[in-house]
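Only one protein chain is missing from this complex, and each of the others stays in its spot.
Letters A, B and C name the chains as they come in the text, with residue numbers starting at 1 for each one.
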Amino acid sequence: MTNVPFQGVIAYPITPFDPAGQVNLGLFKSLVERLVVSGSHGIAPLGSTGVLPYLRDEEKEALTEATIQQVKGRVPVLAGVSNLTTERTIYHAKFAEKAGATAVMIIPMSYWRLTDDEIVAHYDKVAQALSIPIMAYNNPATGGVDMSPALLKRLLRIPNVTMIKESTGDIQRMHYLRRHLGEDVAFFNGSNPLALAAFAAGARGWCTAAPNLIPQLNLDLYHSFQQGDWKAAQDAYYQQFDLLQFIVQKGLPRAIQAGLELQGLNGGELRAPLAQLRPEEKAQLQSILAACC
Amino acid sequence: MTNVPFQGVIAYPITPFDPAGQVNLGLFKSLVERLVVSGSHGIAPLGSTGVLPYLRDEEKEALTEATIQQVKGRVPVLAGVSNLTTERTIYHAKFAEKAGATAVMIIPMSYWRLTDDEIVAHYDKVAQALSIPIMAYNNPATGGVDMSPALLKRLLRIPNVTMIKESTGDIQRMHYLRRHLGEDVAFFNGSNPLALAAFAAGARGWCTAAPNLIPQLNLDLYHSFQQGDWKAAQDAYYQQFDLLQFIVQKGLPRAIQAGLELQGLNGGELRAPLAQLRPEEKAQLQSILAACC
Amino acid sequence: MTNVPFQGVIAYPITPFDPAGQVNLGLFKSLVERLVVSGSHGIAPLGSTGVLPYLRDEEKEALTEATIQQVKGRVPVLAGVSNLTTERTIYHAKFAEKAGATAVMIIPMSYWRLTDDEIVAHYDKVAQALSIPIMAYNNPATGGVDMSPALLKRLLRIPNVTMIKESTGDIQRMHYLRRHLGEDVAFFNGSNPLALAAFAAGARGWCTAAPNLIPQLNLDLYHSFQQGDWKAAQDAYYQQFDLLQFIVQKGLPRAIQAGLELQGLNGGELRAPLAQLRPEEKAQLQSILAACC
Partner (left out) sequence: MTNVPFQGVIAYPITPFDPAGQVNLGLFKSLVERLVVSGSHGIAPLGSTGVLPYLRDEEKEALTEATIQQVKGRVPVLAGVSNLTTERTIYHAKFAEKAGATAVMIIPMSYWRLTDDEIVAHYDKVAQALSIPIMAYNNPATGGVDMSPALLKRLLRIPNVTMIKESTGDIQRMHYLRRHLGEDVAFFNGSNPLALAAFAAGARGWCTAAPNLIPQLNLDLYHSFQQGDWKAAQDAYYQQFDLLQFIVQKGLPRAIQAGLELQGLNGGELRAPLAQLRPEEKAQLQSILAACC
């Protein structure tokens, strides 16, 4: 398994805005710092959690640079560079590489449903423009494309596509990847409610926004598996189960923003049309946080 | 039914690119001209067919202006202005209004699944910034959000949201709209294979890319209904059935681009990752065109 | 179109039970008589509406005989004979033929998902044992199998499989049947909410339980299409729209039983686990009936 610089809990920061609707870079850096010092094994800016598709180019660039400056090499950085067009994906991927990202994450964003050949060509062109490795990200619920295991297998033949992040929420996809692509394929779980089942299936890591709120529980789950103590893993999982369900159900940026406020921190503003959770939803989150931590 | 400036066949031009990947404005204007002179009752640039989400801001502006200049008021113009953020949707909607568009079409593009309240607020803010009417567009397959009839009813309470375009492909949605929102609601069909059933259900218009290839057949279907001759409508429908299925199945921009070439016209290039139809697909399209026209 | 003895509105009686849980044959006959005298073009006992799968063999036989005796040849009779096993399907089909049924209707009931080959063999063996024609019935929601248009095409090659009843609720299936199996294929609509669209698509008949409650409206819709007056058809359709939606949503046997009671008639009892509509559902049905008739 060469050129796979991630393992364990990879944390996704939100992108906070100021009341005028601009990215709050200072606050962003402090949120990144919290993720690093609380033990996350990697930092992934500009993911779905970071509302990548809602950002302008210059905002994306500033956030990428801010992450790398703040992390200072303490853990690897996985920068989101997905874009609807191949040309803009290459642009952002090269920017991230030059800025010092360890790897880039790419979801084949779709408005028009892409054919398998179009997706392969998309990754291939981006890969040729880069030296750092690529994590191919499958999430039909947000990206609109569902990449079959057969297609993922094709992508893995591109030299620097070395990692797969699976977020369909179907554990059988991960079993299939492990069984048919071999033990060496580095697949990561991107579906929070599948955290337990995915590690049981052999996932190398967990891509998650949860460390913004409950870093220790996330790490406990991972370390229990590492130590072969699946009973402890099961306990850690059920302790955080309600929170994982809640943040997925409400949408990660909205749920994390509310959770930070409930923990006495500054979560910034959301960018419209995304709106804050309703009061009763915040109350529900508060009781979930109180019960699990 | 006030402030509903569209009826009949509303034609969607593709956005052609040159070999260097830039929008080919001259070719675009000639494609728009063909749609007008072949009898379309309205022109809708920057729709899904026009690959709106793959364009940069300045490209969108140039295409909106080019359409209005070319159409010269012969038929009304419906400009697509959808964007992931509310702020950019307002920006483009105001641009279109100022440029002379008759109305704007807005689909609530979603990366994060929006709540009904978020969607209502989104339309409401855009509507407040405009004087021209808005067509609310429901198409979960491309936009990622499925607006329920109950939500559409809420949107219609916003004064200048006066039209609905339904593209779920479920004829029962249109029946429901007609039955529960009243005969006065102006709903338009955006699902090509439902063309016959939608007019039978009472649709006021048909939003379609098909007039790029078969304008007369599209108009025949509409006029037969207008004249109360549903048997002729049925015949016209089945004559174009295979083509309507094909262009939806392959994706409108790719299928129209190929069809124009097969008709001896210039369809321009596609923007990657969208790629041309494969040779066997083009051959299939050629035989469908030969059989129906 | 040979050997297609049905056209128009084919009515499905419910199977009423007495308080002790036994079939009430006398009441059943009076319900059949109402359907005949109110103008239905065919009578179909032992359909889904007639709770075929909940009946014992001797009950099925008694109901088949009772129908044929009561109808006395005034209209054709379409007897349901579906069964999970091929052997029992043949048994009931031969019974129906001998009793005087005009044709039999067969849905490939499935517990284990059947392959296309298994389904073809099933119909083929039954067809070989019969001289009367067979209507193949596709309804994945109740039967558990969804027969593709390609499979239906295979079934139509069996000499006495001459009719298809489509109940998927997807109008595009009917378009496909008409377009790809030819104008001569006799397809019938089994989805009440699709009544308008299906006749527009060219359906030869409508298989429906609605004539138990609103026979005149059902006939009006059909006759308007026959007379080429699609505007009158549209009006007739929207007048009965709410009722058609309601009876499908609540389940036909339960909704028809309640509707008969609301019309001052005896609807008998249901067989458990099927239970009567709740009082608020009956009140809703009453207001729908009051509004449409």
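What we mean here is this: contacts are C-beta pairs under 8 Å (C-beta built on N, C-alpha and C of every residue); 3 or more make two chains touch, one makes a residue touch a chain.
Note that the structure is predicted; figures quoted are calculated from it, not measured.
Taking the complete complex into account, the chain left out of view touches A, C. Only one of C:Pro5, C:Gly39 or C:Pro53 touches the absent chain when the whole complex is considered: C:Pro53. Taking the complete complex into account, A:Arg178 is the one of A:Lys29, A:Lys125, A:Lys153 or A:Arg178 that touches the chain left out. Only one residue in the set C:Pro19, C:Gly73 or C:Pro273 touches the chain that does not appear here, and it is C:Pro273. Of the options C:Gln69, C:Thr85 or C:Ser148, the residue whose C-beta touches the omitted chain is C:Thr85.
Listed by residue number, the positions of subunit A touching the unshown chain are 169, 171-172, 175, 178-179, 193-194, 196-197, 200-202, 225, 228-231, 233-234, 237-238, 241-242. Residues of subunit C in touch with the missing chain: 21, 48, 51-54, 84-87, 108, 111-115, 117-119, 121-122, 125, 141-142, 144, 251-254, 271-275, 278.
To be clear about the criterion, only the chains that are shown with their structure count from here on.
When you average the Cα atoms of each chain and compare centres, the chain farthest from subunit A turns out to be C.
Distance between subunit A and subunit B, defined via averaged C-alpha coordinates, is recorded as 34 Å.
Counting partner chains per residue, subunit B has no residue touching two or more of them.
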